[in-house]
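Dumping the structure here so I can ask a few things about it.
Of the protein chains in this complex, one is absent; all others appear in place.
Residue numbering begins at 1 within each chain, and the chains themselves are lettered A and B in the order written.
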Amino acid sequence: MLARWIAALAAFIIVILIGMITIGNFATGVDTGNFFDTEGANSFAFIGAIALVVGFLVYAAVEYAQTGGFGSIASQFDTRTIVLMPIAVAINIILGATVANALKLPIYLDSIGTILVGALAGPVAGALTGFLSNVLWTYVVPPPFQNGPAAAFGIVAVVIGVFAGLAGRAGWLRPRPNRPIGELAIGGLVALAIVFGLGIYAYVRFYAAGFEFFSPENTDPIFAVVGWLIGALFVTFVLGFLGLLFVRRDLTVAYVTVLGVVTGLVAALVSAPISANVFGGVTGGGTDFLVAAFRQGGADLQTATFQQGLLSDPVDKLVTFFVVYLVLAAMARRTKARFPQGERLLEQRDAEDREEGGWRGAAA
Amino acid sequence: MAGSGRLSGRQPVGGGAPDFLGRPGPTAYHRLNPLTKATLATVTAIAAVVLGGLPGPILLTAGAVILPALSARVLSRLLRTALLLALPIAISAFLVNLFFFPGGSQVLLRIGPITATAEGLGFALEILVRILAISGAVTLFYLTTRPGDLTADLERRGINSRAAFVANASVQTVPAMVERAAQITAAQRARGLDTEGSIWRRVRGIVPIVGPVILGSIAEVEERTMALEARGFTRPGRRTLLWTPADSTRQSFARWLLLIALLGLIVVRISAALT
Partner (left out) sequence: MTITLAGIGYRYAGASKPALIDIDLELGEGEVVGLAGPSEAGKTTLCLVLSGLAPRTVGGQIRGSLTLDGEDVDTWPMHRLSQRIGIAFQNPSTQLSQVTDTVFEEVAFGPMNLGLPRDEVISRTWAALSALRIDALVERDPRRLSGGQQQLVALAGLLAMRPAHLVLDEPTAQLDPAGTQLVGDAIERLAADGASILIAEQKTDLLASICSRLVVLDEGRVALSGPAADVLADPRLDGLGVAAPSPVRLRRAAEAAGANVARLAEAFSGD
């Protein structure tokens, strides 16, 4: 079993290395909005996407060689999952369209369904839910919900679904209530360290001028607004996180936070080049204002979309993961347990299903 | 095959397959195989991005969107829908790029601290025609094809029945969920929920709607799963299709031609950029 994952991971890394060496390009300081003008092309996302697909194919091939079938992939798609997927797709589309068109908030909220399916059913199921959501959102859903750019971001949804699926499989979304304060404090500190470490690394790259937001010499009013926005988000996040952690005394809050921020950063990385090169940084939602603000600050297209992504995506995915965690908490134990990965989302309890006295489970 | 004859009813009264299945579309374009129409839409959208610039996407839109729309007699609906679809993006694109284009030197307009530049205008127009081409192509597909027809066609070609089921069910679930949300909104309003007003109020107002909609839908999963399995859904393998759209070798040829043309375009563009 492990062999498959190792082979897939190895293939993934090899493809990334080859890609980076031959055509890897992280272009900033450029303003052409087209992939095919090489100065404007950021190929890391493509390489990553291709690597993901290759890794998946290798995984499937190894599984086929080992077992003559695709059990671990097919098992993610039992009837229950098949029934949940359309509901998840609808949730993605409706919430995403409402937020983008009606509310104009600088977040997306279009991945709740993807992450829910990923957690309950597995990475492949989550990935397909996300992909299908984006494709249908563009081609088949009528206005006012239709969203033209969505299909191009299908690969981002795939990545999000995979992350959620793997996290669910690893048991990171299992509730861990009533832990001692010491454990909570350590968990909280580790989570915050990871989040800020990643955040600072990502932000420092793109926000060289960021800390000037608050400097008195900068008279541009847009920067004051964006600066305060960042500050407010920052404070809200820390307070909310600490509050949830210690009020609910649920250690999983730390896991969910890290998961949200990491997924958000990766999503930003994959989606920014698509946004910049296909749509010139504009997709019709509230995030466009942020892009405008960063462009005003002198950033080129690539950098501006990255900066916007690094702001919106982690917040968006953080909120989404928390919403999914709450939804999972609201679902009955019995309902969750029947899903392919459902067992890994349940609180650890003593084993109840005793198979004695002639009791038997389903044979078929 | 089991089953006492008692429950299977009397002799069939109706004849063969009812004729409302697979009712053909009003024009020749409508009657094209859905995969053909989908290929056209996708190739047009991708080509618009690959070409870049201004003349490319404009010609593409004229040939691959406007002309077929004329022959399918959906032009006016297409213009209305595609423009509606593209409007928010177009406005954003214009404003963002016209005014906030760094490094522009030819100033056209100055409003306070923000300036509009000619380079910005050029870039904004490029993005605009690209977006119009994409939304036009996609809208043409949407207006001339029933989603069920595309999934039926794909199922005939070998797509997994369950994948087709998910796609079909998703298409139905979106409007169903919107209706449910509207019902819940009405009910909540009757209980005094505030849905107008400031942004903060609206966000807060969403939660008591979104919660029941999401949780209500998820609660149905168990019942729906049982109902499906009671109707043979677990049987592996292909299922029977009552009707599939027609196809022709000419259309198959045309589809391959489109794909090869797109590939050629990509190759040409990449090599042009490299030299």
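Everything that follows uses one rule, which is that a contact is a pair of C-beta atoms (placed from the backbone, for glycine too) under 8 Å apart; a residue touches a chain by one contact, two chains touch by 3 or more.
Remember, predicted model here, so these are calculated numbers, not experimental data.
The missing chain, though absent from the view, touches A, B when the full complex is examined. Contact with the undisplayed chain is limited, among B:75, B:228, B:254 or B:270, to B:228.
Interface residues of chain B facing the missing partner chain: 1-4, 6-18, 20-21, 148, 161, 165, 168-169, 172-173, 176, 220, 222-235, 237-242. For chain A, the residues in touch with the chain missing from this view are 79, 86, 333-334, 337-338, 352-353, 355, 357-364.
Just so we're on the same page, only the chains that are shown with their structure count from here on.
Computed from the mean C-alpha positions, the centre of chain A lies at a distance of 23 Å from the centre of chain B.
Within the complex, the chain A residues that touch chain B are 31, 33-38, 77, 79-80, 82-87, 89-91, 93-95, 98, 101, 103, 105, 112, 128, 132-133, 136, 138-143, 145-146, 148-149, 151, 220-221, 277-284, 288, 291-293, 295-296, 298-300, 327, 330-331, 335, 338.
Per the touch definition, chain B reaches chain A in the complex via residues 38, 41, 45, 49-50, 52, 81, 84-86, 88-89, 92-93, 95-97, 99-103, 113-114, 123-124, 126-127, 130-131, 134-135, 138, 141-142, 147, 162-163, 165-167, 169-174, 176-178, 181, 199, 202-203, 206, 210, 214-215, 217-222, 224-225, 228-229, 233-234, 266, 269-270, 273-274.
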